[in-house]
Each structure stands twice: as structure tokens, then as C-alpha cells.
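One protein chain is absent from this view; the other protein chains keep their places.
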Amino acid sequence: MNATIERDQNVIELQAASYSYGHTALLSDMSFSIEPGSFHFLTGPSGAGKSTLLKLLYAELLPSEGTVSLFGQSVDQMSRDQIAFLRRRIGLVHQNCDFLDHLSMTENICLPLTVAGQSARDDLDQLLAWVGLTHRADALPPQLSGGERQRAALARALIQAPEVVLADEPTGNIDWEMSQRLLTLLIELNKMGTTVLIATHDLNLIRLAKSEIAVRVLRIKDRQVQFAGSDL
Amino acid sequence: MNATIERDQNVIELQAASYSYGHTALLSDMSFSIEPGSFHFLTGPSGAGKSTLLKLLYAELLPSEGTVSLFGQSVDQMSRDQIAFLRRRIGLVHQNCDFLDHLSMTENICLPLTVAGQSARDDLDQLLAWVGLTHRADALPPQLSGGERQRAALARALIQAPEVVLADEPTGNIDWEMSQRLLTLLIELNKMGTTVLIATHDLNLIRLAKSEIAVRVLRIKDRQVQFAGSDL
Amino acid sequence: MKSIFAEIRGLLIGDTRAAMVVPPTGFTAYLTIFSTATMAFLGIFAVVMALSAGRVADRWAQELAKSATVLVTASQDQMQDAVAATVRVLETTAGVGSIRVLSDDEQRDLLVPWFGPDMPVDVLPLPQLIEVIPTSDGFDPEGLRLRLQGEAPDAILDDHGRWQKPLIRAAQRLRLFSLFCLSLIAITIIAVVTLAAKAALSANAKTIHVLRLVGATDEFVAKAFVRRFTLRAIVGAAVGVIMGIIAIMLLSNAGKAAGFLTDFGLMGINWLWPLILPLLFGLLAFFATRAAALRLLRELT
Partner (left out) sequence: MKSIFAEIRGLLIGDTRAAMVVPPTGFTAYLTIFSTATMAFLGIFAVVMALSAGRVADRWAQELAKSATVLVTASQDQMQDAVAATVRVLETTAGVGSIRVLSDDEQRDLLVPWFGPDMPVDVLPLPQLIEVIPTSDGFDPEGLRLRLQGEAPDAILDDHGRWQKPLIRAAQRLRLFSLFCLSLIAITIIAVVTLAAKAALSANAKTIHVLRLVGATDEFVAKAFVRRFTLRAIVGAAVGVIMGIIAIMLLSNAGKAAGFLTDFGLMGINWLWPLILPLLFGLLAFFATRAAALRLLRELT
């Protein structure tokens, strides 16, 4: 585990990477890189492959061709344990946020610490308050509203102070006010050095972020990833 | 089963209805009605109780106090079979759209027909094409993207040509272009007489609808349901 | 109750529409089938055991009852009279079916172990043995003994009562033991089938919720699961019963060859058991699944 990364090294780097679920390629010949400390959005129509791309960046899927490198190491060459350790440096918000239904929300949010053998963080209450879940801390996942679950998923992704945050539609079920609040949190973390990549179709969110910091927008089009210009 | 409803009778009518999950009331003293053929939106912050309210309107939950009447009949006084028959007149899009994972998308979408003992509709292909799922018709639910699942849930809600459509955040994971398309579909159905109620936090969607037809917006605030003015 | 019969009819006629909504397999299904098969195997074994134990007990009781003998000891010249008196008594005793006065040759055979083959039977003052074969009701040994004492004092009744009683008690115990095993296995079968139905249904809680939400009646949901699980139980039971019969036949053949376990096996009308068992399992699964499904449904509106 090399816990520190070189300043100039890219956090994520794809070289001619492609992915296909069956025979026809869904994403093909993708080459791009994400520098540490950057803030990216990923857009594209429903079914374009945003979630698939994020899964590649989390080693949940392995590229059919080409290489995906995380923290300078190709995921193909990692052992299963190395992938597990890698994931402790990346915070993930899945699109359909799954929790362990028999554990309370607090226990679910602290799960990444549990599996890493670490004890709960002191500022857990602060994190819960920020995502507006203080009053639901002891509830079980099925007792939460859609938006509350999404916020809990974000809290779980951030609990380990990860170097990279990958969030798949983190505000799909959340009202605009709360979305702004969550974006502010991510921007603050980004300012402290966290690399952020958010897949979303909420153009307002992208516009808001653009007005605050320098962000880049990746767009999936025709199975390729392009950097979008200012034409949002 | 009274398949026809009187012209003047309200489709949905709440009288001093309230609901609480535990001891403290989540929604209290709600009194409002929804006329046949109307188009409503339901908004409110995440966790306000939008999904809970929709569940009351679908008899998935029964009011703690007061009455909820559907098609002129109080849900409290319905037998379990009557509730089942009632649901065949209402199309529902759940917030976390659940499917039967061992059935294909087409079979899932036709499930309301299956349980009602009806055969598949002729215009199924048309419906699939409209929600953009033609190419995924044979896929299994876990193989779909988040947005595709949401569109399939809408298709399932519409397959029986219901008199009322209740949709809980039907566009949360869908890009703006597709959202517009789905809204157009719902507006067309509304023009043909279907009553529509959509819970959403997407203000753009509400604005777009407002520009096309007469819609009313319900807002949950302080545990109450209010009709919002033009201050969106 | 009316709806239950309608449901059983529906089960037999079949409603593929309803059946398709239940996930087809998975390890819980395998576990159900396997457990059911094991239980059916044990069940058929226990039934055969109980039947065989009953047969063994009957045979023991019969053979023991048959083996009463009367011993007439008298000097050679008085022997004929003594035997005649004894026979008279025996012939007028209620419960005595038939009697047989053993010939000299038969008596000699019985005595060979004691005196060797060359024994001088003729010169010995041998007692005369009379075999008494009772009717199915049997006779009262004490009464007969008293009558003999009065009317034929040279005769002694040996009804083997001393060693007969524990054996008869043992046979009864054997029967009780098999019944105990049988009820133990029956309880286990009920528990396993019920638990398996509950486990499979609770694994399908989501399915039931979805079905109910899209407008399915309780009837439809229950029928779908009941059909699938009942068939599963019947198939599992049939497999188990077939395996059980094969094992029983192998054992009873091997046993017969070795002059052992000769009473072990299915005979005559008892061959209906292998047919009845899967149906019993099906019925059990039917009610267990129905109850579990309705219980799960009751948690939903």
C-alpha cells in the first residue's frame, strides 16, 4: 500500500480502454486521465454507460481491452487484496445505493471503517449533520426515504476521508436545496485536495459547480468519452 | 368493481388524514382532493413525506387518522381483494423501482396484465419504443441502467391504461431530454382523460409542464399539504 | 375451506401464468428438495421398520403361543392311561385348537443333544410329550394346569411362560420403538417442510411485495407459491421414496440371502405407502406454504 501518491501522477488513467457486456462494445477506445485534486463531472444520456465507466474506475469491472490505471497501477495486475486496499482510498456512491438492511444507518455509514479495522471517526456527528441524517442515525435502511438513502451513501463514501470520490447520480432523488449543500461539501473537500468525479444529468448542478471552482465535464457520446466545452 | 366513475366524483379525496410511522406524526390533518383528468405535481424537501403520501393514495399504507378515499370509496373499508382490484385502475411508479429479477423486462412490464389475467397489449412495442427500451426488452432487470429501470417502471405503470397515474420521482435518474419525452407522454395521456400525480423535486419539469397544460402543484410543508402558488 | 378446494383444483389443472412469477431455482430450492427427499427416505424407512416390527412381533407371539407342551411322566404300563386322560382334558379345554402326541422318533430327535445318537430310547422310561396348538384366542394356562392336576396328575404343562413373557414384552417394545421413531420422523418432516416453505417464501418477500403492488390478489400470490412449492415437495418426496425403496429392496434381498431381516420389506397392501408419502408431503407443503404466504401477505396491504 503506497498511501501517498506523487504530485504529478494521475489518479485515474485510461489507455485505449473499452468495455462490453456482451459482444457489442458499450464503451470503446477511451483514453483520458484525471489529475489529483481535480473536479470532474460525467454526463451523457441514460444508458450511455456512465455507471459502467465509474465501475471501471473502481475496479468493479475490468476493462475488456486496454488498461485502466488507478494511482499509477493497472487494475489488471492487482491482486484481489490490492483491489480491496485500493477501494479504501476511493469513496464510492453507487447509483442504486445498497446497504446492509440489518445494520443501523450509522453502522452502515461506518462500514468502510469496520472492514478496514479502523474505529469510528470523531467527526461522524458532523458528517451526519451535514448530510441531514442526524435524526435518522439509528434507523434501518428500509426505513429511509429515497433521498435520505442517497445522502447516507454519500456519507459512507466520505467516512474514510478518501483521496478520490466517485459519485453516481448522488442527487437524483434529492431536492435542489440539499443538492447545493452536498455540492458545497464536495467542493470543500476538493479544495482540501480530494479528487472528485460526479456522474450526473443535473445540468444545474454542473452550472453551480462551475460558478464556484474550476471543473471539467466529461461526456459520453457514441461510446467515447469526450471533454465537453462550454456548450452546456 | 365499478369500472366507471361519476364525472363529478373526485378520484382521490383526503379528509383530515394523517400518517405516522412511529409516535410522531409525519403527515397530519391533510384534506384535499384530486379531480378526474387533472394533472398534479407533488413537491417538498427530501424526507418530507412525498413517497409516504403516494403510498397512502395507493393503499399501500393506511391513514393513521382521517380517511383516504379512492374513486369515492374509503380505503379503510375495502377488503384486500377490493384493494387489489383498485390497484389495477391505478398505475404506480415506485421510487425504488422493484422488478422480478428472473423475468425479462417485457415480462416485468406486462406483470400488471399477468396478475389481472389479461393478455398482452397490441401496442406494447409502441410503449417500449416511447420509453426507449426496445433494445432492452429481453434483458433482465439487473442488467439495466438506473434510468432504464425508471423508464421500465413507468411503462409498467402505464401498461394497463390506468385511470390514475401516481409516479414517485420518475425522472430522478433520467437525462433532461428523455425526461421531456416522458412528460410529453404523460401529458398526452392526461389529455385523453388520465389523472396524473407526479412527485418530483425537478423544478424544470414542473415549469415545462406548466407551459403546456394546466397543472397544480401540491407542496408538503410542516407536515401539511398545501397548494403552491406561482412562486416556484 | 371452499377456496382451499378451489385452489387444490387449480393446482392440479395448473396455471402457468401464476407459476412464472416465482423464481425457478436457487440453493434454497435445492435445499428444500434435498431436505424433503431425505425426510421421505427416512419416512419410508420408518414406515417399513414399523410394519416389519409389527410383523416380527406378531410372528414371535404366534410362535411362542404355539410352543406349549404337556409332559406326561408315568411308568411304562400306566403311560397309555395317563396320556389318554391328558388328551381328554386337553380336548375339552377352551382355547386349545389341536393336540399332537409326539411319536417315538420325534422324541428321540429332540433328545439326541443330550444322549447322543445311539441312545437306548426303548429301554429308557421316557415321558410322553404332547404338543398343544392353541386357537387364536389362546387358552388359560393356569386353569389348564389346575384341571390337569385334578384329572391327569401325571401331566405337567410347560407353556414356556417363564421365557415367553419377556420376549412378548420385547416385541411390544420393538413396536413401540418403531412408532416412536415414526412419530419423531413425522414431526421432523413437518418441521423441515414448514421451515423450508417459510425460508423460501421469506427469500421471496420482495416478489410478493411487487406482485401485490401491481394488483395481484392474495389468491393469485398464494396460488403461485403454493403450486411451485407443493410440486417441489412432491418431487423431493418421490425421489426420496424411490431411493428408500431401492435401499429397502437391496437390504431385504441381502438379508434374505443371509437368512436375516426376512421380515424387512414392503408386502401386499403396504405398497400403497410409497404412493401415499409424496402426497402427504405435498399436502403438508401445500398448507405450510399457504399459511406462510398469507402471513407474509398480511404484513402488506
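We just call them A, B and C in the order they show up, numbering each chain from 1.
In this section, a residue touches a chain if its C-beta (ideal position, glycine included) is under 8 Å from a C-beta of that chain, and two chains touch if they have at least 3 such contacts.
On a predicted model such as this, the values are computed, not experimentally measured, just so you know.
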| Among the chains present, which touch the one that was left out? | A, C
| remark: Touch assignment to the omitted chain, from C:Met20, C:Leu71, C:Ala186 or C:Leu300, lands on C:Leu71
| task | Could I get the residues of chain A that touch the absent chain, sorted low to high? | result | 58-62, 80-81, 83-85, 87-88, 92, 94, 98-103, 107, 111-112, 114-117, 156, 160
| note | Per the touch rule stated above, chain C touches the missing chain via residues 26-28, 30-31, 34-35, 38, 42, 71, 73, 110-111, 113-120, 124-127, 129, 156, 158, 166, 169-170, 173-174, 177, 180, 184, 188, 191-192, 195-196, 198-199, 201-203, 247, 251, 254-255, 258-261
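In this text, only the chains that are shown with their structure count from here on.
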| said: If you average the CA coordinates per chain, which chain's centre is most distant from that of chain A? | reply: C
| said: Counting C-beta pairs in contact, which two chains come out on top? | reply: A-B
| query | Between chain B and chain C, what's the gap in Å when you average each chain's C-alpha atoms? | reply | 62
| field | Length of the line joining the C-alpha centres of chain A and chain C, rounded to whole Å | value | 68
| Among the residues of chain A, which are close enough to touch at least two other chains? | none
| message | Residues of chain C that contact two or more other chains, please. | response | none
